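The complex appears here minus one protein chain, its other protein chains still in place.
First chain written, first letter: the chains are A, B and C, and each begins at residue 1.
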Amino acid sequence: MADVQEFLKDFPLLNGEIDGKHIAYLDNGATTQKPHQVIQSICGYYGGCNANPHRGAYALSVKATDIYESARKRTAQFIKAKRPAEIIFTKNATEALNLVAYSYGLQNVGAGDEIVISISEHHSNLVPWQFVAKAKGATLKYIYLEEDGNLSQEDIETKITERTKIVAVTQVSNVLGLKNDVKSIVKKAHSVGAVCVVDGSQSVAHMAVDVQDLDCDFFAFSGHKMLSPMGIGVLYGKYEILDAMEPFLRGGDMIEYVQEQESTWAELPSKFEAGTQNVGGAAGLTAAIDYLEGITFDRIEAIEKDLVDYALPQLRELPYIELYGCDSKQDNKTGIIAFNIKDVHPHDVATILDNDGVAVRAGHHCAQPLHRYLQQNASCRASFYLYNTREDIDRWIAALKKVRGVLGYGA
Amino acid sequence: MADVQEFLKDFPLLNGEIDGKHIAYLDNGATTQKPHQVIQSICGYYGGCNANPHRGAYALSVKATDIYESARKRTAQFIKAKRPAEIIFTKNATEALNLVAYSYGLQNVGAGDEIVISISEHHSNLVPWQFVAKAKGATLKYIYLEEDGNLSQEDIETKITERTKIVAVTQVSNVLGLKNDVKSIVKKAHSVGAVCVVDGSQSVAHMAVDVQDLDCDFFAFSGHKMLSPMGIGVLYGKYEILDAMEPFLRGGDMIEYVQEQESTWAELPSKFEAGTQNVGGAAGLTAAIDYLEGITFDRIEAIEKDLVDYALPQLRELPYIELYGCDSKQDNKTGIIAFNIKDVHPHDVATILDNDGVAVRAGHHCAQPLHRYLQQNASCRASFYLYNTREDIDRWIAALKKVRGVLGYGA
Amino acid sequence: MALDDVYTEVLGEHSRNPDHKHHLACATCTMKGHNPSCGDEITLELNVEDGMVKEAAFTGVGCAISQASTDIMAELIRGKSVEEARGLAQKFISMIKGEITDEEELEELDEALALKNVAHMPARVKCAVLAWHTLDDALKSDK
Partner (left out) sequence: MALDDVYTEVLGEHSRNPDHKHHLACATCTMKGHNPSCGDEITLELNVEDGMVKEAAFTGVGCAISQASTDIMAELIRGKSVEEARGLAQKFISMIKGEITDEEELEELDEALALKNVAHMPARVKCAVLAWHTLDDALKSDK
């Protein structure tokens, strides 16, 4: 594996300096940097094709509609959806998951029913289910973890029951970086008549996803974690299920007829896209998908694996470092490493690394229940992406070695 | 008034050609074009400051947070909100209005209560209220129009009653282009203990708005109709009212503590901003506000008034043209002109104008109840903005004169 | 593309003075079609007997393209078998989608060929095909 990939040059922010420093950007789990191809697609859209799609009978509006609907087709291909109409654009994964909670959850979950999620869910795939459970008098049940951080197989078997209406689970944990076997969880959910919602926020940018193969009923992700601009997210849903659902946001473009007291709804996907959509964001998403598929997921996975394999042995040599999710008994580790330094709070760690231009995240990473379960108040997280290099890892580890010293502890 | 404003040069799309034609862009009611200052602010953000705000302890994330929170402060100043925390960013005006419907409406409207809106509302300020009324067994009542298209003063007086819980009304109609005296409607609403939601989508880009002077409880608008990128919208709400409301979207960043079964919420404004927000969009919004305030609303209003005053007499000379909302008895006409050509369907009109590079909108403009009330199936709409010129009007009217001929009608 | 490649004399004639815009006393089947986003709405009335479309007429509102397209269609399908009529609808829709361009293959569309250039106006495709989709729905459900 070459240390520096030829496409690193495409990322202006990573080539520039922030406060006089080159950044080793290791917070890709939070958001990714954008190649100039994506930035250019946004500027190109606003500079030459901008109009309100769907609404105009003039050429510019047709152009905008084309760009928007091509993004939908491209996204459908990207995750192997059966039809473009199964792709709903949202502002982020969080909105996508809330859409399912409001429009599917509130309608299909009743008193005494159960919703099953995992303890490692991001708040965005957790708090909406608390809301549905509470609103409908249902029970929210948790799948806990094996010793190695993977979902407890026993919990999957026993907690998903005939009473379960919804199973919601992430494909990759945003803290532990472990890939869940969502295909088998979907199967289990279907065997009891439940639908399965998969949170793809941490997977779709890092591995090939095939929603038809997974057979999941819903799949949610954000563009900004996959080289796209912010403000564009995706909800995939099976056509028949989306078609039977009530709308979520109501207003322009999602209606068929509006009478004073009653309205009827547009067909999918418009039914779930109220108001003016983010066409610039959709243009950026298309450019990002083109970019990623140009590089191929085989290569992206290889790059991330190389970085993990390079970093982990070095980290294990530091006795004061505690790692989470790094001893999986399955071959399912992705490029996310959560850790703590003995005696030192994660925020101090992040500040000290930042001083050397190394960007990692510190805190609960929107996963408070998981941290409580791990009996940690907070943690640090380094998360890699295709443009990271072994040099980034070197800088990260060199900075880690300074941390305890800065706070006056021995090594 | 100079015919061509010096700042026209700032708008790349208007200076370029679409399919070999310069565009006379007269669909500003749907969305506006962007000056390069705004486009540049988006590119600059992604090229040099991109990170997930609020979540990082490193310099880049602090920069992103700064950009995002400065946009909030700037927006608060722009509409004269008391505090930045009263500004909630959404993806568009439609989401903002749905937020109020879900989080205020569903909680504060009960069986037998009344919601009052006007017949000229955009679907986005209409269908959400149908939803709330139906869900809670409340009554949705309409303020109809005077002969001249203005809201019926009598209806305002009689339909807003002690039973009214919410009054929702647009500041400027997106079809008739008439400015409503929302300040007096707010007063009336408050006098019966109702809250007043003002849809500012068609006003905020065209006139100075002071939400404290209006004293409205909520005020919603979209960035894309005011030179900003798509994917960013604003809900203003009075602090105490927002503070007492339940959250809307649930997930990352809007929580305080998440337990397995219960959560508590972050303070305003975070409580209503779940998941990763559109920082690039916020950067663009700041640039747009700077741009507009640089030009001043006095000047923008004068430009639009000049265009209307220039166009209307010419239109009135064409016997086959029917105008809507152009005979207001008040001095409240804005730069929106809705019209029909005798015997010709609006879509044919738009197509024929498009052939000459004149972009107008045709259809119901997301205002079906208004069109039904006007006994029109659909209409054409030309809507002006600061960069439009008398030459655009000339081209529009010249093309209009051809329409009946193209379809084989005499003039 | 020049405007009069779409707004042809044929189209103008059929939209200004449609021959078949009226009710049908003997209708055996009526079907509504609409484009909510445009506000176009037509009601197609057919007299179908022994597998033959004996009469066709329509009412409704819409733009010149949709009105002319409907009138031309009504003329064309009179006296055709149900199967033939559905075949014509398929062919017309393919023409407007730009999937068939060969003039010879399209010949049987006759006057409807005048709408061919709508294929180059994505915003108006819906207007042109409304009647033909409605016809297909009507004949499908008539079986």
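Following the convention adopted for this analysis, contacts are C-beta pairs under 8 Å (C-beta built on N, C-alpha and C of every residue); 3 or more make two chains touch, one makes a residue touch a chain.
Keep in mind that what you see is a predicted model, and the values were worked out from it rather than measured.
Chemist: Taking the whole complex into account, name the chains on display that the unshown chain touches.
Modeler: So, spelled out: the chain left out of view touches A, B.
Chemist: Of the residues B:8, B:192, B:241 or B:266, I need the one that contacts the missing chain.
Modeler: B:266
Chemist: Pick out which of A:35, A:200 or A:363 touches the chain that's been left out of the picture.
Modeler: Answer from the full complex: A:363 touches the omitted chain.
Chemist: Consider the whole complex, including the chain that is not shown, and state which of B:210, B:256 or B:391 touches that chain.
Modeler: Answer from the full complex: B:256 touches the omitted chain.
Chemist: Considering the whole complex, which of A:70, A:314, A:332 or A:355 touches the chain not shown?
Modeler: A:355
Chemist: Footprint of the hidden chain on chain A, which residues?
Modeler: 343-348, 351-352, 355, 363-364, 371, 377-378, 406-409
Chemist: I need the residue numbers on chain B that touch the omitted chain, in ascending order.
Modeler: On the chain B side, contact with the omitted chain comes from 54, 56-58, 61-62, 65-66, 255-257, 266.
We adopt the following convention: only the chains that are shown with their structure count from here on.
Chemist: Please name the chain that ends up farthest from chain C once chain centres are defined by their CA atoms averaged.
Modeler: Result for max centroid distance from chain C is chain A.
Chemist: If you average the CA atoms of chain B and of chain C, how many Å lie between those two points?
Modeler: 38
Chemist: Provide the C-alpha centroid distance between chain A and chain C, rounded to the nearest whole angstrom.
Modeler: 47
Chemist: Which residue numbers or ranges of chain B touch two or more of the other chains?
Modeler: 347, 351, 363
Chemist: Multi-chain contacts only, two chains or more: what residues does chain C have there?
Modeler: Residues 37, 123-124 of chain C touch two or more partner chains.
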